[in-house]
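With one protein chain held back, the other chains of the complex are shown just where they sit.
In order of appearance the chains are A and B, and numbering begins at 1 in each one.
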Amino acid sequence: MRREPLAQDAGGADQRRLLVSQLNSRQLLRGSELHGINQPAHLRAAELEGDELERYVHERVLTTSLDKAVAWARSNSFFPLAFGLACCAMEQFHAAGPRMDIARFGYEAFRASPRQADLIILAGRVSIKMAPIIRRLYDQMLEPKWAVSMGACCSSMGVFNNYALVPADKFLPIDVYVPGCPPRPEGLMHGILKLRKMVQDDPDLGWRERYQARGTEEILPEPHGGPPGAADIASPEGDTPEGDTPGA
Amino acid sequence: MPDATGLELIAQELRAAEGAGPQAATGSPVTDTIFFRGRGTLMIEPERVRAVLARLRERGYRFLCSVHGVDHHPHEPRLGVVYELLDMARVDRITVKVLLHGDEPEIDSVYPDGEDGPGWPTADHQEREVYDMFGVVFRGHPDLRRILMPEDYEGHPLRRDFPVGGEPVTFTFNERSASGTGA
Partner (left out) sequence: MSGPSFSEGSGPATLSEYRRREQSITLSPIEEQIAQVGAEETREELLTLNFGPHHPATHGVLRLLVTLQGEIVRDLKPIVGYVHTGIEKTAEDKSYWKVIPVIERMDYLAYYFNAMAFCAAVEELAEVEVPARAQYLRVIHLELNRIASHLIWLGTSALDLGAVSIFLYCLRERELILDLFEMSSGQRMHTRYFQVGGVFEDIPRGFEPRLRGFLRDMPARADEYGAILNSNEIVLQRLRGTCPLDAETLLSLGVTGPLLRAAGHPWDLRKADPYCSYEDFDFKIPVGTVGDNYDRFAVRLAEIYESVKIIQQAIDGLPEGPFITTDRKVALPPRHELATSMEALIHHFKLVTEGFRVPPGEIYMPIESPRGELGCYVRSDGSSKPARVHMRDPSFVNLQALSHMVEGSYIADLIATVAMLDPILGGIDR
């Protein structure tokens, strides 16, 4: 089968062309196991024609771009880091609990290791002693990664505007801020679903755009004998590496 | 809580006991007794804290609930260290309070065992907290370092003249200057 590269926003003509090529690939449909005993005869794919065939194909075959498919997959399978600091962690537990079930959306795989996680939910107040540690955890996470600041204490200073706390966006680029003290589990879910929508619709609208932090992509160590930057997947145009973390 | 007369009796006993020993020259350890809202407080001399606590332990107050600090700024002596004692057998509480000057506040630690008797192991982390928050140095504490603030922090946050700190609240008029995150 030939794979047709589909333009980003396909105009009518392109769509039509694709449909025609799909309709023409009756090979695909003819060889399928649709002659089950329970299938009424008029629905057997090989015998469909014209409009019915078109509808049949619409219902079963999805065409999309690779980027969109990857964004869809990424957004539906965040692996949150099992990281709770204070009271918001209790509500995070409840978001993962039986009533407000985070597993409905696919996010129940809380990973303990930052290397395996891609979403850090800062649940709780960030003290000055903890901030460098959180930064280190965030740095250990692999691209692409997102950060949700849960609760008032890490988004702004919350109830405690004093010497001991640091608002999270001073040392960590945050994608979604969830207000509340503590936010209800539904509130946290709303925030995470907003993140999901962000990732699905516009995977490029991450923190790098908002903070104008180009040149901060993760630079993997040079493989032996390979060209420099060969493993640099995050940067699409192969920027000259300037550093791997944004300044404090 | 010992009632007012009970408190005076304890204070008298302490004065008598301490006054008769080799420390007789330096006077009585108890400077004041306060009976407030049904609870008794003994104000004592800072040098005698271990002796007084040991005596109270013999009298039955064997459980040290809490060691915490107070700052009376601007009154001098400004730093106070408060010891809360509990007698479980008679359900009796008594408070022992010590006042120290703000310049070089030093006091014997009640945590380690010394020649004058066993110490109070519960005072370990609590004295470190008083040191961290107020700057009171506990002589003889084997591991006196900061417990709540980072190790290299400067300043003692709970002193009254230490600023509360914090971020300026970002409104529209100061959002460009106030917040440090740009955009």
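General observations
The rule is short, and it goes like this: a contact is a pair of C-beta atoms (placed from the backbone, for glycine too) under 8 Å apart; a residue touches a chain by one contact, two chains touch by 3 or more.
Please read all numbers here as calculations on a predicted model, not as lab measurements.
In the full complex, chain B touches the hidden chain at residues 36-37, 39, 41, 62-66, 68-71, 82, 84, 88, 91, 93, 95, 120-126, 129, 133, 146-150, 157-158, 160, 162, 164-165. Listed by residue number, the positions of chain A touching the unshown chain are 82-87, 89-91, 93-94, 96-99, 112, 114, 124-125, 127, 129-130, 133, 137, 153, 159-165, 181-182, 184.
By definition in this document, only the chains that are shown with their structure count from here on.
Rounded to whole angstrom, the centroid-to-centroid distance between chain A and chain B, based on C-alpha atoms, equals 53 Å. For chain A in complex with chain B, the residues that touch the partner chain are 128-129, 156-157, 160-165, 167, 169-170, 210-211. Residue ranges on chain B touching chain A, taken from their complex, read 149-150, 157, 162-167, 169-170, 180-183.
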